[in-house]
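Everything on this sheet refers to the single structure shown next.
The complex is shown incomplete by one protein chain, all other protein chains being positioned as in the whole.
Naming follows writing order (A, B and C), and every chain is counted from residue 1.
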Amino acid sequence: MSDKVAVPVLLEANELMSIRGERTLFSDLQLRVQAGEIWQIEGPNGAGKSSLLRILAGLLPAQAGSVSFQQQLISEDREAYYQNLLFIGHKAGVKPELTAIENLEFYAAVQGVELKETPYELLAKVGLVGLEDIPAQGLSAGQQRRIALARLWLTQASLWILDEPFTALDVEGIALLHARFAEHLKAGGAIILTSHQELITEFYQVQALRLRYQH
Amino acid sequence: MWRWLHPYAKPEATFALNQKLIPWFAIPGLVLVIVSFVWGLAFAPPDYQQGESYRIIFVHVPSAMWAMGFYVGMAIAGVIALVWQIRTAELAILAIAPVGAVLTFISLFTGAIWGQPMWGTWWVWDARLTAQLILLFLYLGVMALYVAFEDERAGAKAASILAIVGVINIPIIHYSVYWWNTLHQKSTVTRAITRLEAPSIAPEMLWPLLVSILAMLLVCAALVLMRLNNEILRREIHRPWALQHLGISFATTDGEQSGKQENKKDQKGGADAV
Amino acid sequence: MLQANPVSAWKVFKQIIQRDIRVASRQRSDLLNPLIFLLIVVTLFPLGVGPGPDILGRIAPGVIWVSALLSSMLGLERLFRDDFRDGALEQMLLLPVPVEISVFAKIVVHWLLTAVPVLVITPLLALLMNLPIQAWGVLWLTLLLGTPVLSAAGAIGVALTVSLNKGGALLSLLLLPLLIPLLIFATAAVEAAVVGVSPAGPLALIGAFMVLSITLAPFAVKAGLRVSVN
Partner (left out) sequence: MQFDSWQAFINMGGYGIYVWSSFAGTFLCLGLLALEATWRRSILVREATKQAARAERILRARAAKKQAARKN
């Protein structure tokens, strides 16, 4: 906090290459994400955006290259990395049999976040007031998505990797998310995300990584 | 740098090596097959208990033995594929499994035929046959899992894991099946085959048997190498080296290589920061 | 700077167990169906081979164990399938504890939810099959020691097939051959008890299988899940 000159590098990817089937998605990809930065991965469908996010999260092995978090290869110390990572993928990980509250409480507990009280207020904030204790399968896709995104308020992870966080959200929800992003970046966190929409916001500067579709 | 060049340099080298090795396995293998079969069929003395029917041993035992051996080989390929992520090892699983399964089938088939004069029935739940039957299921499982995946590399990894789990399990299965067999043993004839394979077997029978075992190994190794090269070729068919190797002329203009699908695996700059 | 609190493995273990029991309690039919299947299959045998108590008692150990194996195949998929569909599996791989811990928790939960009910109805099965009373205890013991093997080995199979659409039949093809030793020693133990011989040998072996499978399976499951989740 005292030394503002050297911004710590959170995530660093070197010479990444990914091949799905017979097609090379990308090769020699470099990425350096510093604290306070938000990166948007752009590109057409099938260019490998989701694959890149999954490689960065350590879910998918890269054909070549390395990913390190705070100068430590993620394959060497997964637990330390995952303590500081929040990944919300295409499938959000919300159990449909459980209520919004139960889902959130589970993820808070396994991520080491102490909940002082039942997160009614938070759920109200994300627009789920009155739906807190209905099993998630009774909610709409957008509402289920909101449960997953509510985790953004219940985490101490410094790096967020989010696959299409804005899908199925209304204008209000999007604005809320932007505000939360800004807050996170200000606190020294970093975000990597994919989105179909242009991220236009006055809150922060977006860095872009463009993937081309390769045949 | 080396790490990512490694897997792509590899298939080409393996292919060329296999191409050289195949005749070295196939020709001595075929010669030894003829030698051992003529020796076993015509010159080895008949068994004092089973008469001439015991001669089935010269195909039954080698196939049963290598059915097991190739499974172990497949599991080793699986370990290599998982630990070092070598593509050729993944393809090797696909090359070995059908050969191993056919060997298992041969050992079951010849075992059943042997059973007819021995026990008067085509199938007896004899320990050896039962264990081979389970081995056949294990092979089928590996092959079925491999092809069930849409992404071939995922299929290869899954099959590798299964092969390794299977190879840990094989001794347990064997032990349990033999134990089960002695527990339920009703007739003494079943031990006849086991007796033949004991070290007390007469040298006049043992030598042709050993030769037939070696012959079977060489022939099946040649088959595996042929299949492996086919698998390599199938995946690399559009690359210049493969075409060159097959003697197919292909056009090149300003470094643009022919072939419908250009796998630009070595192309740089798939992504750029804006 | 953001600083995350470390999480203890034990806490994650407990949380997963708690959550899965809660999930299961809201879809009870999933748990009940394999159990009913087991009962029906065991009922079919007397109808198929005749109700003579002698023959029933003789084949009882095998019938009960084979039925238990088959019914366990029915319920195995739920070990990871739902989690795979809704993304909870992915999140499980991203927990800040070794994946083996979470996998072990999943295996334990599966055992609690599927094997314990079987253990409860075992006397009923033994009764239906006319198993001599002196072997009831041993049958129960073999199930107690053997069902963890089913859950652990099953987890490997499910981890490998969970991403496939047609995984169900394949799962049985992969698993049943691997479970043959268990079947052999379990039935042998019960048969020994029926004829009044000490079943200690096969029981000890089943115990060894149990230890072996629950210590090694999490590693294979982890590798399998990594393949399936991508």
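Methods note: contacts are C-beta pairs under 8 Å (C-beta built on N, C-alpha and C of every residue); 3 or more make two chains touch, one makes a residue touch a chain.
Computed from a prediction, not measured in an experiment: that's the story for all the values here.
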| item | value |
| --- | --- |
| Among the chains presented, those that the missing one touches | B |
| Of B:Phe70, B:Trp114, B:Tyr146 or B:Trp180, the one touching the omitted chain in the full complex | B:Trp114 |
| Touching the absent chain when the full complex is considered, from B:Ala13, B:Leu41 or B:Val83 | B:Leu41 |
| Contact footprint on subunit B, counting only the chain that is left out | 37, 41-46, 51-53, 55-56, 59-60, 63, 98-99, 102, 105-106, 109-110, 113-114, 116-117, 219-220, 223, 226-227, 229-230, 233-234, 237-238, 242-243, 246, 248-251, 253, 256, 258-260 |
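We take it that only the chains that are shown with their structure count from here on.
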| item | value |
| --- | --- |
| Innermost chain, where centres are averages of C-alpha coordinates | C |
| Length of the line joining the C-alpha centres of subunit A and subunit B, rounded to whole Å | 46 |
| Distance from subunit C to subunit B - Cα centre to Cα centre, in angstrom | 32 |
| Distance from the mean Cα position of subunit C to that of subunit A, given in whole angstrom | 36 |
| Touching two or more other chains - residue numbers and ranges from subunit C | 230 |
| Residues of subunit C touching subunit A in the complex | 1-7, 11-12, 15-16, 19, 22-23, 26-27, 82, 85-88, 90-91, 93-98, 226, 229-230 |
| Subunit C residues touching subunit B - in the complex, by the definition given at the top | 156, 160-161, 163-164, 166-167, 170, 173-174, 176-178, 180-181, 184-185, 188, 209, 216, 220, 223-224, 227-228, 230 |
| Touching residues (chain side subunit A, partner subunit B) in the complex | 15, 17, 19-31, 61, 63-65, 207-212, 214-215 |
